[in-house]
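Quick one: this structure, given as structure tokens, is what I'll be asking you about.
The complex appears here minus one protein chain, its other protein chains still in place.
Chains here go by letter, A, B and C, matching the order in which they are written, and residues are numbered from 1 within each.
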Amino acid sequence: MDDKTKVVERERLDLDEQLRGADFDLRLPATVPRKPFPIEPLTVDARQQTRAVGQRATRPDGRLHGLGQTKYIDDLSFPGMLHARIKRAGIASARIKRIDTSAAEAMPGVLAVLTGKEIPVNSFGPSLQDQPVLVDEFVFHAGDGVAAVAAVTEQIANEALEKIVVEYEPLPAVLDPVAAMRDDSPKVHAPNSNIYASKMIRKGDVEKGFAESDHIFEDRYSTQMIEHVSLEPHAAIADWDANGRLTIWATIGRITLARGDMARTLKLPMSRIRIIGTVVGGNFGGKNEITQEPALALLSKKAGRPVKGVFTRVEEFTSTTTRHPIIMDYKTGVSKEGRILARQIRLVLDGGAYCSWSETTLGKACILAPGPYKIDNVVSEAFVVYTNKTMTGAMRGFGAPQVCFAYESQMDDIAKALGMDPLEIRLLNAFDEGSPSPTGQVLHSVVVKETLNKAADRFGWREPRS
Amino acid sequence: MKAFGYVEAKDVAHAVALLAEHGGKAKVLAGGTDLLVEIKHAVHNPELIVDISQLRELKVIAVADDGLHIGALATHGEIMSSPVIQTMFPALVEAAHSIGAMQTRNLGTLGGNLITCVPSMDSGPALMALEALVTIAGADGERQMPLAELFVGPRRTSLKPGDLLIDIVIPKKNLDKPAAFEKFGLRKGQALALVNVGAAFFVDKGNFREPRIALGAVAPTVMRAPKAEAFLDGRKIGAEAMAEAGRLAATEAKPIDDFRASAGYRRDLIAVLTKRALENAYALANTLAGKKVSEPVS
Amino acid sequence: MKRRGRGVACMWYPIGFTVSANASAAVVKINEDGTATVLTGTVETGQGSLTVLAQIAAEALGIATDDVHVVSADTDTTPMDTGAIASRTTYVTGNAIWLAAEAAKAILFETAAPMLGVKTSQLEAKDRKIQVKNYPQRAVAIGEVAHRSQIVLGQPAIGSASWNPPTVALDPETGQGKPFATYVYATQIAEVDVDDETGEVEILRICAAHDCGTAINPMLVEGQVEGGISMGVGMALQEEMLFDAKGRHVNPNLTNYIMPTSLDMPPIEVDIVQGFDPTGPFGAKGVGEPTAVPTAAAILNAVHDAVGVRITSLPATSEKILTAIKAKRAAEMKQIPA
Partner (left out) sequence: MIDVTIFVNGQTRDATVAPETTLLTLLREHLHLTGAKLGCDVGDCGACTVVVDGMAVNSCLMLAGQVNGRSVTTIEGLATRDRLHPIQKAFEDSGALQCGFCGPGAIMATKALLDEKSDPDVQDIRDALSGSLCRCTGYTKMIEAVQEAARVLRSEARNQITHART
């Protein structure tokens, strides 16, 4: 840099920066600043209390986040590390006729290319193992991966993806969960039925309850597909040592399960796999299972180098799990005083292309669907169906936000029809300590009424409205 | 991003010369908030980037004999904080403020927003309602034309390869014309417009004079609403007239159905936003006139 | 015109997996200076779970949060854990750590009992000391006990434990059973303004009262509630992954997938309804997921209160709301006899 430029630069500095510049140790090889030390105390009181529970203790990791020092996966780098990218199908349902990776493999800078056929056990999933790491015969949804590349730079990896030729024979796609339940619907995972799990809760006698009711309310509600949008995309690094031991650094909230899935897909003993969960930049249920990790491991093995894979934001939407859309039919019988006497519920969950955490979501939605209310007569049944869309899985609430939207919307309509205050009808029906749940469980530490009253007091619900 | 060449233009002449030399294979980098996204998504694969982002002479905001000049490289942030624009055209401040977020407003430029030429651009409607002119530098020198003539279609302008938008001028006759900007998006922060509206008119003895209404996101380009304008011109200012102008504007627009909204909903919004823009322009007129509202609009 | 409305929604939500095992194991090592290291297989994914787990270990050992370091998320070094899922970390992993800490503490008590001349059953750990219950004047610093235990007696104070929530399988016919060990409850109330010309909803404020048993760290509980509500706001009004007729994604980016920005979020007032669940660590249950559960319902009930329309499919976009308002007006017009 010439002297003239330096003068210009100096003028731009504020005092603070000049002082820091003066402190600059010229021997440092890079711009990375020396770490703050000695650190000022963390908020002393809370973290030093010896009655630790109940304290508003600050988080030690919060300091590192604020300094930009937390090492997320993309902040880690190893000598010789390669960058992986995955080619996405972009078609919702198809048979793969041919995959030609030769042009990509011939590119300078490309060290490994992988297709689904090379994966020892090409399926995984927390309950049903129906999800291929990379699809090999059929495409089940547009976000499926068909091939993976590891190259010395991400730019080269991206260009290599364009050189991979995949020929598809398009197949009919089923996108609507209700249509998917019909016998004549195309089967996502043929020849199996698209309905891949169901659940039933039955208590009392709903028909008798409806007969005794003064009013019957019947409504249908539906919710949408939602993405977790963790700010940190799914990311992982795979590396092997000369003893054939695999280490995976990954954005995964469940390392024990991840190790099991890695062992299964790669046919490796668990003792030869190490999963290190780094600080995860947001999970919300979206990072509870493996995604690209087996592919990265195999690319790393082929190339003999560590391999990093970071999903793009687009892949975060197209190729990771999402929240289940649910179609919810509610039939509720109430007395003229506003007591719920019977409730019949039918839920259809759109499961997308793979099961993932659908069974859990189905179960929780089905059990929670009647709401936090004392109801003697309940039928709640739920079905989850495959469609050729992005798979739905775990997301904050496992079906509960959806059914809560339904039962609480209907509750207000019931209150309105009966001329009751929405708060009062809830207090009338809400669980008490010892109330039986829809599955017959005797509930303990029940405070639903306390939360109703507390929120109402805070809001000023009972004060005259302006 | 794929590989490309990069040249930092020393001045406008240098930029124009580079563009003349490389034609359609070159792309101009002003703020980069649209261009770099489009290159990342492989919408464009330019061979050369001509970086004009540091040309300070294209950032000048000043009143001259022929009107208010806003340099094409003035960022949305600079427009928001310009005392001249704040005083004269709060509608332009509002339009700039409604774009993206602080970080993108500090990068994105007025010229870039106009040249990208997406139908939902937020810079277009208010400027079009103020009958802004644009100055183009090309191989044959500079020329000026109405802003409306710049827009040809979605992402298509009338600029020829080698042309560079350098200046936006609000003509002298409109320097004291009250103008308003209204926008409706799917959220409050970082929203793209479902509909946006610019409106401007003079108050002449309680009547509309030279009303101008421009609509965004409801046609292939930002468009004027001539029927609504003709309806208002010379008419007594009042709430019903404003509402009727809104209804007329809604019939003139050619909105489309897409995943963001239906055409019908966009028409509903045009009617409401046009009415509100007229109301706000009138309120501003009264403020500027320094007098109390003689005729409340509702 | 803007019309104001308010809406309430309450909910219940279970902690842990549905019937199936979701164990946690933990190791607590008391260092020879009386500080402690906790090993857990769970992963910090932003909630602050490691801080909460440190607080649980500290409480059990009578030391401060700062005295505890938590090592997590490494299959080579940390014991198995079902992970950061199902709002289970505080409750299940917390119980495992609490039990492990009790086991480690028992070793300290064996060392301390002869030092203090009492039985182990007479001891408690408090304020960084091992002391005699109801006679705190007789005490010895926990560091001294830990040092003696490890260096002099060769009995390092290390405890390990695991815990799994007790459940009863559901009957396959009727679904009757005890699927979860415990549940939490919550109510949220939203106040909104609805623009009846555009259908736009502005959320003015949300009051949230949440039960989590004992709040191990109220600041982190509030953080969960506030964040969960932002997801609920997105679910209520904005967010939706859209597909074209061929099943391809239409809006796989943050420009067109509309999630709440800071300008879209209302002020949130959080109340923690303090409870005590005897099955949880120091009475704690959990709070992560339930925070996102009642928000959409409360907002849509407020919209109904404001403009009298019931939106039954989410998200309730401004277009859906305006369409419903227009349909309601049309129906009302029909009812007026000519």
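Some notes on this structure:
Basically, a contact is a pair of C-beta atoms (placed from the backbone, for glycine too) under 8 Å apart; a residue touches a chain by one contact, two chains touch by 3 or more.
What you are looking at is a predicted structure, and each value in this text was computed from that prediction instead of being measured.
Among C:Pro14, C:Gly175, C:Gly213 or C:Gly227, the one in contact with the hidden chain is C:Gly227. Only one residue from C:Ser24, C:Thr45, C:Gln131 or C:Thr317 touches the chain missing from this view: C:Thr45. Of the listed residues B:Leu107, B:Ile256 or B:Leu288, the one in contact with the hidden chain in the full complex is B:Leu107.
Residue C:Leu254 is the one among C:Met115, C:Ile158 or C:Leu254 that touches the chain not shown. Listed for subunit A, the residues touching the missing chain in the whole complex are 1, 5-6, 8-9, 12-13, 17-18, 20-21, 24, 30-40, 42-43, 56, 58-59, 61-72, 74-75, 155, 228-233, 279-284, 310, 312-313. Think of the hidden chain as still there; on subunit C it touches residues 45-48, 219-220, 222-223, 226-231, 253-255, 259-263, 265, 267-268.
Contacts to the hidden chain, counted on subunit B, fall at residues 1-6, 8, 29, 32-33, 36-37, 39-41, 49, 51, 53-54, 77, 100-104, 106-107, 188-190.
In the analysis below, only the chains that are shown with their structure count from here on.
More C-beta pairs in contact connect the chains of B-C than those of the other pair, out of B-C and A-B.
Each chain gets one centre point, the mean of its Cα atoms, and the points for subunit A and subunit C are 16 Å apart. One inter-chain figure worth recording: subunit B and subunit C are separated by 47 Å, centre to centre, where each centre is the mean of the chain's CA atoms. The distance from the centre of subunit A to the centre of subunit B, each centre being the mean of the chain's C-alpha atoms, comes to 40 Å. Each of the following residues of subunit C touches two or more other chains: 251. For subunit B, no residue reaches two or more other chains under the stated contact definition. On the side of subunit C, the complex with subunit A involves touching residues 6-14, 17-19, 41-46, 48, 50-51, 54-56, 58-59, 62-66, 68, 72-76, 80-86, 126-128, 168, 170, 173-180, 182-183, 185-189, 191, 207-211, 213-220, 228, 231-232, 234-235, 239-241, 243, 245-249, 251-254, 257, 259, 269, 271, 273, 275-279, 282, 284-285, 288-290, 292-298, 300-301, 304-305, 310, 312-315.
The part of subunit A that touches subunit C in the complex is made up of residues 42, 46-62, 90-93, 141-143, 173, 175, 199-203, 219-227, 229, 252-257, 259, 273-285, 287-288, 313-314, 316-318, 322-323, 360, 363-364, 366-368, 371-372, 380, 388-390, 394, 396-398, 400-401, 404-405, 407-409, 412-413, 422-423, 426, 430-431, 437-441, 443-448, 450-452, 454-456, 458-459, 461. The touching residues of subunit B, when paired with subunit C in their complex, are 101, 184, 186-190, 192, 259-262, 265, 268-269, 272.
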